[in-house]
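One structure is given here, and the rest of the page talks about it.
The complex appears here minus one protein chain, its other protein chains still in place.
Chains: A, B and C, in written order; residue numbering restarts at 1 for each.
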């Protein structure tokens, strides 16, 4: 792994990955307490694209995502306390407890929302880009998608419109080979590349190793630069792998939809381990740095869980609030 | 135009095109009588793909189409009387008057239905092919689509599934440059070819001149052979042009969405005139053949309109019939 | 006050909105084409620019999600569908995103998005160009559903929809597009959730919307001359619904007839009957009634649409029966000058 990145950026990427991993591991460890009562999709193993995107995008750039959004939210700078509180159903959650794990939002850092319908935020992201273009903002929009989104009609419709209008968008596709327990070959033609399809539809498409955070960063940063320069919508495919079960905290290699060998080969290529080695070899970090980072992150996470725990549940009346504007609420 | 087709097939193609044109012209001429009271999309100028497909497919092969389906229905061998009666709202119509021009069907020749929602029959055609494959029929399915269908999510979803399951399908796309009054460039990225997109999605794709009935035939026949041989779904793009208004009997070049010059250049390349010249030059037909064909076709069309005219309207109770099976109807 | 057709009033509202607020955009299949969606968007792109008034691909679901995103990004989009039937492709984005965004993200951002859908009828529109499925939208918490009857209301409600903060399904009946009426100029607004008392009278409360309010007005006027007088409530908005006006009227008349341009079973009329039956039970003096379209798609052949729709004579018959009075109503049918499958001689097809 040749590495020409600034030490600051390198450390940021590694730290962000470690932090995302630690948050997810803590959720997994505490999920059994039955206090986080909502479907929860962890990103362990897939930290690199999220960290890379967070660093490659400006804070004012926008992002949307889907059901597996913890990492994207954290990478973009989303508030950790508000996320844990949200998953815990507390009123201090980023959606006041109405959305849970699958509905994260932090507009203050441009994370405009993640939702639970596969492909559902893809056109929303395109519409955000349209608004930016018409209102002459300079932001670009990153739309996080999984490989299954490449099967949804709405992706193709959205990509087509984005191409016609040359909108500043990055479709950032984490290809982790599975949709729930279904491998790619029962869903898409064998040998068809996701980036290839995207290119044919009219997106500028590149692909790379999603467990190599440097490579991921370079691809996303280049795509962001092109999008910002008015070259139209971009597509970046990053190959990566989910370690744990599709939804929930456990490992599930035992149930038979993928092989232990496949899992192990990806785990070998742990994005955090890989990049840690690179940075250690390059003397960019040392064990002390790692220990400090881990300590700080652990404290931050403990504080976030404590915050969530201490936060009140929403008042029952919140179940009925905010459905409409106050003008319309007054008519009900 | 090099021409290596048998005289019989050549004459059939020309005759079918002349017949389709004559039917459509008669509808246009009589539309003002206000007896054909339904939205009607004519195929004048686009006769070649329909005639070619009709000849390239076996009678037992299946076809579905969309709003502009008269030519496809007739090309496939659909009953003319039943079509005119249908457009006239008579009970002898192919859908007993319930469907009108946009809902043609003649299962006896494999024309399994056309509907009015753009892209709506695309998955239906794929499902027919799936049934053929599971029930081990030998038929292939021709799905007639327009250029606008290449913007619908359901096309991409359907093509993907067809490719995964290697189904025997021809997606036959008549690219007439417009969707209603909207040119391609406000709908699809400039310079993107329809066949190119189709190929990337996983269809075996070819493209050609849809005003050259021989070329059209060759492309469709080759695609049909590949589909029948188990090579999976095919896509054939044929460039052609609609002469009259999108919906209704008039010309509409005056309203300004396309230029008179463009129209004239396509009219120059009238598929019927072109092929008539070829066949006359090759001594495959002469004026007497043309006169006889015209005479027979005119008689047939007159008879069809007379049949429709003489047919009764459906009984008012037909408005409520056939909604469910008789078991369920008995519960209502 | 200027007289405009309903279609002109829609166009006028769009033009006012575009002129007034640079965040308004108008798009849809054919929006800038030479026909301009039955005249409702005609030449708006020439006045307000092609970036703000634009065509779209045949991609109804994505174009709805794009409107949602645009609204979240600070615009006030107006999307047009030439038929409601096409918008069925976009129910995912409408129901899962537009209706819920504000609620499910804790109320921090609303989706000011107006989706116009035109309701077809007659002249061979057939099963998939004539669906009046307002009940589908009216069942969804988070959506507003508007069905104006007059040009004045069409304009005023459209401007309120565009400048409000909520997603609005704005349903225009194709047969109303040519209806003329006095329509205020400029930024004219009518609040959502307020019905309009079209006629006042004591015997029966008639509740209707859109084209059915026109049929009802014919019937009510015809019966008024025979001494049967009705409250005729033109709903204008279906969600939120003006329950206070309906309840107040039923309290006075004790008799309710609800009309609906959609199918009977599971329709809006049933909801109104249910609401009144549960909430105004003590006030009702006779069984409430509804008249809606049959539970079957509209067929294409004119022979099959002849008795399909509820017309003024049916409304009059039902009112008279509810009032327990003899009345003449057959002449209402005889008085119609046009074939049953067109709204007037301005309509010559094809759609």
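Following the convention adopted for this analysis, a residue touches a chain if its C-beta (ideal position, glycine included) is under 8 Å from a C-beta of that chain, and two chains touch if they have at least 3 such contacts.
All figures in this text were calculated on a predicted structure; none of them were measured in a lab.
The shown chains contacted by the absent chain are A, B, C, with contact judged over the whole complex.
The omitted chain makes contact with just one of the residues B:95, B:149 or B:205: B:95.
Touching the chain that is not shown, out of A:20, A:102 or A:172: A:102 (per the contact rule at the top).
Taking the complete complex into account, A:179 is the one of A:131, A:179, A:206 or A:240 that touches the chain left out. Of the candidate positions C:21, C:47, C:182 or C:295, contact with the unshown chain belongs to C:295. Residues of chain C in touch with the missing chain: 61, 85, 88-89, 91-92, 95-96, 99-100, 103-104, 126-128, 131, 133, 135-136, 138-142, 239, 262-263, 265-271, 273-275, 277-279, 281-282, 286-290, 295-297, 299-300. By the touch criterion stated above, the residues of chain B touching the omitted chain are 62, 64, 93-99, 103, 105, 107, 112-113, 115, 117, 120-132, 134-135, 153-154, 157-158, 160-161, 164, 321-325, 327-328, 331-332. On the side of chain A, touch with the chain left out of the figure occurs at residues 34, 37-40, 89-90, 93, 95, 97-103, 115-120, 148-149, 151-154, 179-182, 186-188, 247-248, 255-257, 313-314, 316, 318-320, 323, 332.
The rule we apply is simple: only the chains that are shown with their structure count from here on.
Look at where the CA atoms of chain B average out and do the same for chain C: the two points lie 36 Å apart.
Chain A and chain B have Cα centroids lying 46 Å from one another.
Multi-chain contact residues of chain B, defined as those touching 2 or more other chains: 151-154, 186-188. Touching two or more other chains at once are residues 56-57, 59, 61-62 of chain C.
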